[in-house]
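Each chain you see keeps its place in the complex, though not every chain is here.
Naming follows writing order (A and B), and every chain is counted from residue 1.
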Amino acid sequence: MARKDLLDIASLSRVEIDHLLHQAVPFKELFTRSVKKVPALKGKSVLTLFYEPSTRTHSSFEVAAKRLSADVTHFDVGQSSITKGESVRETVETLEAMRTDFIIVRHSKSGLPAMIASLTKASVINAGDGAHAHPTQALLDAFTIMEKFPEPAGKRVLIIGDILHSRVARSTSLILKKLGIEVAYLAPGSLLPKLGAEGIHRFTDYAKAMAWLPDIVYLLRVQMERQDAQFFPSLREYHRLYGITDERLQEISKRGLYLMHPGPVNRGVELCDAVMEYERSLINDQVENGIAVRMAVLYWLKPEANHGV
Amino acid sequence: MARKDLLDIASLSRVEIDHLLHQAVPFKELFTRSVKKVPALKGKSVLTLFYEPSTRTHSSFEVAAKRLSADVTHFDVGQSSITKGESVRETVETLEAMRTDFIIVRHSKSGLPAMIASLTKASVINAGDGAHAHPTQALLDAFTIMEKFPEPAGKRVLIIGDILHSRVARSTSLILKKLGIEVAYLAPGSLLPKLGAEGIHRFTDYAKAMAWLPDIVYLLRVQMERQDAQFFPSLREYHRLYGITDERLQEISKRGLYLMHPGPVNRGVELCDAVMEYERSLINDQVENGIAVRMAVLYWLKPEANHGV
């Protein structure tokens, strides 16, 4: 039942999602042991190919692969592509010829990981492509929610922020709906998607969104570097309208709601400083679970046969 | 019979070349197994010292060393030398003091790896020095040719491009001649060497070169970043005069010739896009064989005794 690639959440069945989330449990338990490592992928080559920089996601995959005893090599595309103008296709042919078992790719262009997957017998994991998908983020979000709600059907998650341009919103909404969780979006009208949000509630006002009675409030990151800023007057104004202010945190705390964020947080924008101490913040759980879930994905995928039996 | 360093092809005997090429065979077979790794260099330190950036060669050596179970550390000379102005000599003394077993060095200055080798008990592998030598490229080229022609003596290889400034042309010509292969150069007159090309045919016209009846056509990379461009009118003109155009590819295909290129390819300059699908292109074989040959080199070289028995 194993697949070659993990490109998005849309193509995963409920059974596959359940399998991956269950598989992550023993990997997470491993982190409390002295030797946080299993020999499962010994002798396998993992190549990371990050066309967009991302210290956290990159490190998370690197640590996950090493805890499975794989050998990890960073293919420095930034440097290479700038200096020598090599095409993505040719890079992939090179990695294929190197008999790479896994390629972990991040790119600003939607669909690029799928194109790469079609060119190689290696297993391709999409670590984020444009506004399209970020499937391991979705899996870690689902895992984190199910640690708190083992029977998640009917629970409610409110996602706040730039939904329109967010691959996290897309992938995480999809997985939550597959698990029977209700999803709502809260954003300025200009940042709400016109399409593709069937069965998802849409709010532009914080108070009305909270009246929907979510169990979890999920803040998206304001992408300073992608100039989200042009869609709202100022960061201060964003914080006032859509951020978790000290006042809102008090209400969230009273109601016992959980808070999530994919990181890294812009403090004072999405979240006030006090959130860092909030006992129902799941932000650090998300980081830890990210490694466990990525181990489960690497363990589950099967590169095509001629890469070794 | 082992050596301490691999600095060039000139100093290798035919017996040594044969030994290295034979040793690469079982390492290549390893890549089709599930565990692509042997413990041969467990506990050995490999330091990479790349003064010129090179994602592909660097990754190839890194993967080769890891498949031998060595520990690989990238000594970030770019950063160091810019910030602190440290001399190469002092860097090498540092690596020596760290009890490094292997130093893999690339530098724009010819002869620098030899100088380094004289300063250290570690085994030094030249990963390309100026226009001088690139011995592991030559070994992988020879290995790739011998997979197609196990008895290569008398076969003909036509090398096309900037011969004058190319360490690949130099090292690969040398090894082919040692294997009894006939070599010819095709280039604009300004890019043909005046000296050091004994026994090598020289052409400036594509049609005449093809009339020499080569078995393999080997395209060199146009070094955009080294401003090869100043030696010919335009890239378009280069492609028309010396590139493998669609028409020429048809002729090459009819004749059943093999195509080689050290990569990365400038498409539309050395080669038309259609070459990527050409069934007798050996470009990806070269990449794969590069890892096997570099494993053979690392396995063969012997650092001086006091670095451990």
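Rule of thumb we're sticking to: a residue touches a chain if its C-beta (ideal position, glycine included) is under 8 Å from a C-beta of that chain, and two chains touch if they have at least 3 such contacts.
It should be emphasised that the depicted structure is a prediction, and the values quoted were computed from it without experimental measurement.
Because every chain is the same sequence, the assembly can be counted simply: 2 are drawn, and the full complex in the file has 3 copies.
Following the convention adopted for this analysis, only the chains that are shown with their structure count from here on.
Averaged Cα coordinates give chain A a centre that lies 40 Å from the centre of chain B. Remark: chain B residues 31-37, 53, 55-56, 58-60, 62-63, 66-67, 224-225, 263-267, 276, 283-288, 291 touch chain A in the complex. In the complex of the two chains, the chain A residues touching chain B come out as 42-45, 47, 71, 73, 75-77, 79-80, 83-87, 89-91, 93-94, 96-99, 101, 306-309.
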